[in-house]
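One chain of protein is taken out of this complex; the other chains stay put.
In this document, chain identifiers A, B and C correspond to the written order of the chains, with residue numbering beginning at 1 in each.
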Amino acid sequence: MSSPSWFEASARQRVKEMLDQDSFVEFIGPEQRETSPHLSLFDLPEQFDDGMIVGRGLLDGKPVFIAAQEGRFMGGAFGEVHGAKLTGLLRAARDVGSIPVVILFDTGGVRLQEANAGELAIAEIMRAVVEARLAGVPVVGLVGGRAGCYGGGGLTAGSCSALAVSEQGRISVSGPEVIETNRGVEEFDSKDRALVWRTMGGKQRYLIGGADVFADDTVASFRDAARYVIEHAAALDLDTLQAEQVRLEQRIERFGACADAIDIWRSMGAADPQSLPGMAFEDFVALADGLKETRHVAR
Amino acid sequence: MTVWDSGRIARASRLQAGARYAKGKHVARKDATALLEAVIQPGDRVCIEGDNQKQADMLAAALAAADSGKLHDLHMVQSGVVLPEHLDIFERGIARRLDYAFSGPQSQRIARLLFGGKIELGAVHTYLELFARYFIDLTPQVALIAAVSADREGNLYTGPNTEDTPAIVEATAFKDGIVIAQVNEVVDKLPRIDIPSDWVNYVIESDKPFYVEPLFTRDPAAITETQILTAMLAIKGIYAPYGVQRLNHGIGFNTAAIELLLPTYGERLGLKGKVASYWALNPHPTLIPAIESGWVKQIHSFGSEVGMDDYIRARSDVYFTGPDGSLRSNRAFSQVAGLYACDMFIGSTLQIDLQGNSSTVTTDRVAGFGGAPNMGSDARGRRHPSEPWLRAGKEADPDSPALMRRGRKLVVQIGETFGDKNVPLFVEHLDAIELARKLDLDLAPVMVYGDDVTHIVTEEGIANLLLCRDNDEREQAIRGVAGYTAIGRARDAKMVQRLRERGVIRRPEDLGIDPLDADRRMLAASSIKDLVRWSGGLYAPPSRFRNW
Amino acid sequence: MEKLTYRHVAALRAKGTRDQAIVGVVASGNLEVLVERGLPDGECEVEIRTPVEGFGDVWSAVVVDFVGRSSPGGLKLSINDGGARPDMVALRLAQAVRAIEGERS
Partner (left out) sequence: MLLADILASLFPGGHEVIVQGGLASGRGTLPSGSQLAVIGVDGRLPVGIDEAARLARHVLDVTTSGSNDPILVLVDSDSQRMSKRDEMLGLSEYLAHLAKCLIHADAHGHPTIGLLYGHTAAGAFIATALATRVLLALPGAEPAVMDLPSMSRVTKLPIEVLQEKAKSTPVFAPGLDNLAQTGGVAAVLDPTRSLADQLEAVLTTVAGTGLQADTRDQLGKQRQGRPKAADIAERVRELALASV
């Protein structure tokens, strides 16, 4: 049987199937019933793992810490418990100093019913990501789930050593509906899904250097991508940050006047930029790797 | 002295009134309302073309902008009440009486206007009935239609979404009526001529293409495990034993699941070539994997589907296409095909009662059924035999002599026992009855009558109503597949068990189906993108269905 | 939020040796079932938390059928419901038993 779709799979399936067989050990699993203490205030159902699975396992026989968000529970949003599990895992990685962390993002951002706790969780997670990286630990992110990687999830992903994204993946701070609600449909039509994907989807992110690896929508492809980005993770030091500064400033210089992603792709040299969204995986990777100018994506 | 050509005289004077806005047959968009005010007269029967797919939306808006002092008391005779403008004209008094067949998004507002007395309702028809009445007692005086393009002479290319146009124009143009077409563009040379220019009186170039709703696009990503289970039951418990070769599918997710299981589950059951070869069906994107896997021999379509045009063009062995290569749909002919040349209809509904009557009308929604009642009924005029038809007939009436026994069309209702928001599919009484009382109608809007229904498929199993010998059995057979709805829980367990032993009710385990095997991984495509891949990139889904 | 608890006598001990399993997700129209061993072999308990109140008789009927069809002896099943329909509940309960009995999905 072919490898299951990453987009379709649950967080548990992704974790189980991307790690070596039977190697996953969960920390504070669902049987501990450490659920959100806040959802009942809103008469909302809890989930036993609060939508976040953390633990350790083996990838090609090598130990990794792994965290996965369930994008279908509360849109994968960060709540108090959900976030604290990841914080604790990252702090452990920092303390150990040698075991990489793989984060399977699938989130709409902060869980509004516990917004302050979620916002602070993200601040703590980002600090813990940086601490782990400063301790020499690769922290890598995989983005290709139903909920995308929005809000604080996008910021956390941006703090990682390296990212893999699939076509389905979206990385952004404000979601399409939020932009439309605040700025009007003229600014952004959230129902125009082609627009959503070419603005914040996986292909655009890969092309402009927002992600290091473009994965196919299968667990196997993400597993390969995870192995690759762990190997090639950038260290976090002053050089990296300065390189990232230059990279980001150059992006504004080069594409800051573009009205649409199609214009960006055209100015990158894509002969038929309109065809990129529909392009099959292999064709796109071949084309993109010819276009991408910043080979080493400093982040 | 008797005048025998008053209609022709009236038409001449209408044309004269409209002539000042026209250059030849061509009228500017800005004069559309003025033209309508000139050629339509108060009390006229008017048809605005529009069904569950295509809409003559510019002309609908032009009519809605008319002066209600000049145009009033119109009698609208049209397939669809779908656009807000279709009801605005009633609110503004431009129109008063309505005969129609389908209303999707406006079903709630139409109910309010009916209750408020703003609409005088003739009847809710099926498409085919309404077309029929165009030729008998509801012939339009003016038809407002939509086409893709016109040439200078006024010939029309209606293209893949030809749909209702031929039926409307035939009835109007040949009975002294006026035909006004909105077109997306005027060109020198048409790809093909669907409507000849001498049946068309005016052509108006619209500022944007006429609207088409992608009504038949079902995203495989939304198909549930339960729907897959019902699809497996239908394939193994109905398609296979009856050997159904000629059929029509509804638009729900259960039948979309069936389409996506043919190349996987159907293949495993060895059914390829034995079932589901000939279709009366719109170009469902979810049928692409089955077509690509060689299951489908031929499809005739009521209309087209947004994004399917290139795929259809490249699969002319399967679809009906013109010399230009594009699809030719025709709702009237396809409805006739579904009625007389198909051995099965399978589709979903919102409510089923204890007699098996079903309806999608609820007390605050007057939906109209479009084509479903024709598809979902036994054609009493049918005379040609086929194996499924004869077999169904025999099950219903085992004792009559074979040579004198009518066959039966398989009419299958498929669904989950609970629908959206936990609303039960099975009810004691249809809401349609309550609605008919409130509106003082002569007839409750029933979509499929119980005596036409042969099977009901739910996740709990299949009820074969052909094998029921009396009303009691029929009721218990229905209760026996009604799951945990109040209807289902009130079953006579012993009788249901006896029905099961007789094969009237068949549970998944009776068919060798393990509900736990109903997995999304069985679907030949699990996303719209998968469908695009199956089509070799020929299917171009509308933006709202994309996630790339 | 309504909490419902049902205890039943079960004919057979659930097979396998796994201590626990979890299936499903708490999302609209869906639910999660956490299944754990720990009860005497002839007993089964189903505990439900649901935001949709007033459907106790439906839940009860679903659970009775589940205990009759599966052999959930010794199992405690805990449900967080996201407003699932009975057919989905029945499916998840069956999946939960299959999962703890050790079959790989």
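Annotations
Keep in mind that, in the parts below, a residue touches a chain if its C-beta (ideal position, glycine included) is under 8 Å from a C-beta of that chain, and two chains touch if they have at least 3 such contacts.
Being a predicted model, the structure only gives us computed values, none of them experimental.
Hidden chain, full complex: it touches shown chains A.
Checked against the hidden chain, the listed residues A:F7, A:F48 or A:F65 yield one contact partner: A:F65.
For the chain missing from the display, the contacting residue among A:G152, A:G169, A:G202 or A:P273 is A:G152, taking the whole complex into account. From the options A:L19, A:A121 or A:V213, the residue with contact to the unseen chain in the full assembly is A:A121.
Those residues of chain A that touch the chain absent from the view are 25, 27-28, 34, 37-38, 41-42, 54, 56, 63, 65, 80-81, 83-85, 87-89, 91-93, 95-96, 99, 110, 112-124, 126-128, 130-131, 134, 149, 151-152, 154-159, 171-174, 178-179, 181-183, 187-188, 199-200, 204-205, 208-210, 236-238, 241-242, 244-245, 248-249, 251-252, 255-256, 258, 260-261, 264, 299.
Following the convention adopted for this analysis, only the chains that are shown with their structure count from here on.
In whole angstrom, the spacing between the mean C-alpha positions of chain B and chain C is 41.
Look at where the CA atoms of chain A average out and do the same for chain B: the two points lie 43 Å apart. If you average the Cα atoms of chain A and of chain C, the two centres end up 33 Å apart. Those residues of chain B lying in contact with chain A across their complex are 221, 520-521, 526-527, 529, 532-533, 537, 540, 543-548. The residues of chain C lying in touch with chain A in their complex are 1, 20, 22, 25-27, 30, 32, 34, 36, 49-51, 78, 80-82, 105.
Across the complex, chain B is touched by residues 1, 4-5, 7-8, 167-168, 191-195, 197, 201, 203, 277-278, 280 of chain A.
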